[in-house]
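Only one protein chain is missing; all other protein chains are in place.
So that you can tell them apart, the chains are marked A and B in the order they are listed, and the count of residues begins at 1 in each.
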Amino acid sequence: MNLSRRQLLYLLPAAAAAWEFVLAGTPEAAPTYHSAEHWWGMLLDVTKCIGCGGCVRACALENDVPDGYFRTWVERYHVDDFHIESPVVDSPGGAKEGFPQSTLTGGKNFFVPKFCNHCVDSPCTQVCPVGATFHTADGVVLVDQNYCVGCRYCIQACPYGCRYFHPTKNVADKCTLCYHRIVKGLTTACCESCPTGARQLADLKDPKDPIHTFLKTHSVQVLKPHLATGAKNFYNGLDGSVR
Amino acid sequence: MVPLKDISHLLRMAAVFLVGLILFVVLRGAFLPKSFGKYGHYRGDALAEITARPIAYAGHQTCESCHPDVADSKAHGAHVQVNCESCHGPLAKHADDPTNLRPEKPDITHLCVRCHSENIAKPQGFPQVDAKEHSGGQLCDTCHHPHSPHFSEGAKK
Partner (left out) sequence: MEGFMYPNEVELQWSVLIVLYPFLTGLVAGAFILASLERIFRVEALKPTYRLALLTALAFLVVAPMPLQLHLGHPERSLEMYLTPHRSSAMAMFGFVYLWYLMAVLLMEIWLDYRKDIVILSRTATGLKRLFYKALALGSTNTSPTSLYVDDRVGWVITLIGIPSAFMLHGYVGFIFGSVKANPWWGNVLMPIIFIMSAMVSGIALCVFNYMVLSWVRCKKTDMKCLDVMTMFLFYALVVDAAIEGLDWIHRVYSAEEGFQVMQYMAREKLFWTLNLGQATFGTLVPLILLGSLQLIRKRVPELVRRRIYFACSLLILIGVLAMRWNVVIGGQLFSKSLRGVMTYKMEFAGLEGWLMGGLLLALPFITLTIMIRLFLSEKVSALALAGMDADEI
């Protein structure tokens, strides 16, 4: 193909623009977002959670979560003395309306917010028979609602109970880490509405993200580490009684 | 060597299988979504569909860009890290059309106690009260302004 110099001058900027689209994870919606530059996780500070349920409400409003189903929820623990293996746990309505005052006295009490851990080696994506649930390049586990057949295998395989079956769409559903927000530079709805900073979105690939310092200076855990799911929700101050 | 006529039925069966295989390949070509496999074992278009979701929470930076006065009054108080929409609810629609879509003021009777009602499981240092004992039934904003809640600041207008 013989290109004149003029033709090349016209072609080059178009090629440059197209190259941007090629690099982007979601070329149509967020042309400046490059998924390969991010690796999303979250920091949850159990010492700061007040169980207000703001995250549950915000998530439901942001993502149209159907009533009675939860993309995120908060659990309240009551650990009597040294009985670490048998705490009393409750989560009334997923803590959407917060918690009523506890009738239990004494012991150790705290709140634990929970949601999809966006595991690196997620058992849910492993078992999906059709490829409707998948990992993005930036570490988010998503569900393709237009491809899911509704077999519910992923819901069985998730060790954390964070998936549910959407009652009207008849597909599996779960936390998307507000993917539609984070690719536009916003934080998740739950983090935005958390009044105490107990939840903080973290970009593990960003050297400036405060999580790196936090992880170096605090003892953190993931849920069910023995299952080696590669969970990316890091809990500060997580008690051994939490499952 | 077995004569051909005695295995012709097997060849016919093999032909049936072959036809079935070809049919499957054709069906697959027809029904497979075009974007499948683009980024991994999933439909590439799904990413665009998911990110196209409308936003409900505008984010505090957006709020503060139009309401710097509120940001200032919050700046030195205990609620500095409480984002606007924690109390005011999702406001992206308001941010898109501020004059026509004005949000309602949150209901103080239920708003403050959601975080500040006494609960044994809340962290020790967190300000929590039994609302009736604390204020004898008066509304919280009688003494505390939500944007700078220390009582010494008073219930600023």
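In the analysis below, a contact is a pair of C-beta atoms (placed from the backbone, for glycine too) under 8 Å apart; a residue touches a chain by one contact, two chains touch by 3 or more.
For clarity, every value in this text was computed on a predicted model and none was experimentally measured.
Colleague: Going by the contact rule already stated, which one of A:91, A:196 or A:236 would touch the omitted chain in the full complex?
Modeller: Residue touching the absent chain, from the options given: A:91.
Colleague: Among A:79, A:128 or A:142, which residue is in touch with the absent chain?
Modeller: Touching the chain that is not displayed is residue A:128.
Colleague: Across the whole complex, list the residues on subunit A that are touched by the chain not included here.
Modeller: So the residues of subunit A touching the missing chain come out as 69-70, 73, 75, 85, 87-91, 93-94, 114, 123, 126-132, 147-153, 155-165, 169-171, 227, 243.
Colleague: Tell me where the left-out chain touches subunit B, residue by residue.
Modeller: 2-3, 5-10, 12-13, 16-17, 20, 24, 27-28, 31-32, 36-37, 41
We take it that only the chains that are shown with their structure count from here on.
Colleague: Which subunit B residues qualify as touching subunit A in the complex?
Modeller: Listed in rising order, the residues of subunit B that touch subunit A are 33, 36, 39-43, 46-53, 55-57, 59-60, 79, 81-83, 85-86, 89-90, 114-115, 117-123, 126, 128.
Colleague: Which residues of subunit A touch subunit B once you look at their complex with the stated criterion?
Modeller: Its residues touching subunit B are 25-30, 47-54, 58, 61-63, 76-78, 98-99, 101-102, 104-105, 109-111, 131-137, 142, 144-147, 176, 179-181, 183-184, 186-187, 189, 192-197.
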